[in-house]
Every structure is written in C-alpha cells, then in structure tokens.
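All protein chains of the complex are present and in place, except for one that has been dropped.
Take a look at chain A:
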Amino acid sequence: MNIDAAFASLKAAPLLWLLVTGLAYLLAEKLFRKSGHNPLLHPVLVAIALIIVVLSVARIPYPDYFSGARLLHLLLGPATVALAVPLYDNLQRVRSLLVPLSVSLFVGGVTGIVSALLLGKLFGLSWPVQVSFAPKSVTTPIAMALADKLGGLAPLTANLVIITGILGAIIVVPLMRWLKVTGEIEQGLALGVAAHGVGTARGFQLSTTTGAFSGLAMGLNGVLTSVVLPVILAFWPH
C-alpha cells in the first residue's frame, strides 16, 4: 500500500474538506470556551486561519477545498432566512419605542455605510474593497450576500464583518464611558447597529436588556442596510 496513493485518494474525496472544516470549527470553539470567551479568539476567525494554514501547507488550491465544503456554504441561504424568527421575536419590543428606535436606527445604519465609503475613499481603497466595507456592520450572511450582489469581494466582507464585531465588543464599554452614555438601551442599540451578532453576544454579557436591544438593532439594521445600501451605491460617485 502506497502512502502517497492513499493520501491522493483522500485529497480527492470531497467530504474530506467538509470534515476538516467541521473539525477546525470544533477546535476553534473549544479554544474560545477555554479562553473564557475572549473576543480576540472568535471561533470563525480562528477556524478560517487554521484551514488557510492547512491548505497552504498541503498545497491545496482554494477551489478544491471549496468544492468539498460547499455543502456548508449552501446552508447559509436557509440560515439567513431563519434570521426571520429572532427578528419577529424582537419586533414585539419595537412598539413602545417606535419613533426613538427607528430614528436612531436609520441615522446609525446610514452612518455605518457612509463613514465606511468616505473613509475608504480617503485612505485610497479600490472601489470593490469599498463596496466590501460598506455592509461591514450588519450580520455576516446579509453582508456577504450584499457584497456579492453589489460588486464587492464576499470573502473579504466575511472577515471584515467579524473583525468589526470583535472590535466593537472590545471598545463598547470604554467608548460609552467616554461619551457618558450609561443607558442600557442606548448601549444595546449601538452594539447591534455597529457590531451585529458578536456585539449582541457582548451585550448579553453586560445585561439582558442590552443584549435584547442589541439583537433587535442587529436585525433591523440588516433589513435597513439591505434596502438602503443599493440605493446609496447607485448614487455614490466612484
């Protein structure tokens, strides 16, 4: 039995990369738990890094990897649709604070898009990279779908979104102290609008109210951005 031949047939089996992805994620989740949920060790980023190392060392081209891991990628669509369930649950909260919430959400969501585009231009990023940055504050599946549809680089967006969430989770407490914003609702909203799911997880560490409003803001900002971003980009000079 030739070891090289066995290795070659293993590399050709598409399920191998599904398994590698699953194992890398399990390992990354374990590290995340062991570190006491340190946001810098976000399991998605760690899993991506681990797999990139494995593929580079084994000299596997990305398309070969992706054809194996495609099954997981395909589930992203139904999972995005599934966001309707927490969105519906959170919508029940909107009623009492309809006006303050919608105004802040609109102002915050548009600020997220416009600031990314303006700063991107200022720092000389190319147009596809600017488009990849524009939806960086919304939850990854929506951001990736938007980047893909509007001429951005979806893999870049996926990583930017997660890094944004991690930074948001780290800076929220000092930033809010500096701005003298003490209310749980305001903090939750800021986390959800700017830092999506990772921010919401941080919100629940601060208090249940903060987490709940963060979850609501994340859902609504996903909706707002997917409607507003195509309009802004259509009129944005580039």
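Assume a contact is a pair of C-beta atoms (placed from the backbone, for glycine too) under 8 Å apart; a residue touches a chain by one contact, two chains touch by 3 or more; residues count from 1.
The rule is simple: contacts and distances are computed from a predicted model.
When the unshown chain is looked up in UniProt, the name that turns up among "Sugar ABC transporter permease", "Response regulator transcription factor", "Acyl-CoA dehydrogenase" or "CidA/LrgA family protein" is "CidA/LrgA family protein". Across the entire complex, the residue among A:L16, A:L167 or A:L206 in touch with the chain not shown is A:L167.
Contacts to the hidden chain, counted on chain A, fall at residues 21-22, 24-25, 43-45, 47-48, 51-52, 55-56, 62, 65-66, 69-70, 72-73, 75-89, 91, 97, 99-101, 103-105, 107-108, 111-112, 115-116, 119-120, 122-126, 129, 133, 136-137, 140-142, 144-146, 148-150, 153-156, 158-160, 162-164, 167-168, 171-172, 175-176, 179, 181, 183, 185-187, 189-191, 193-195, 197, 217, 222-223, 226-227, 229-231, 234.
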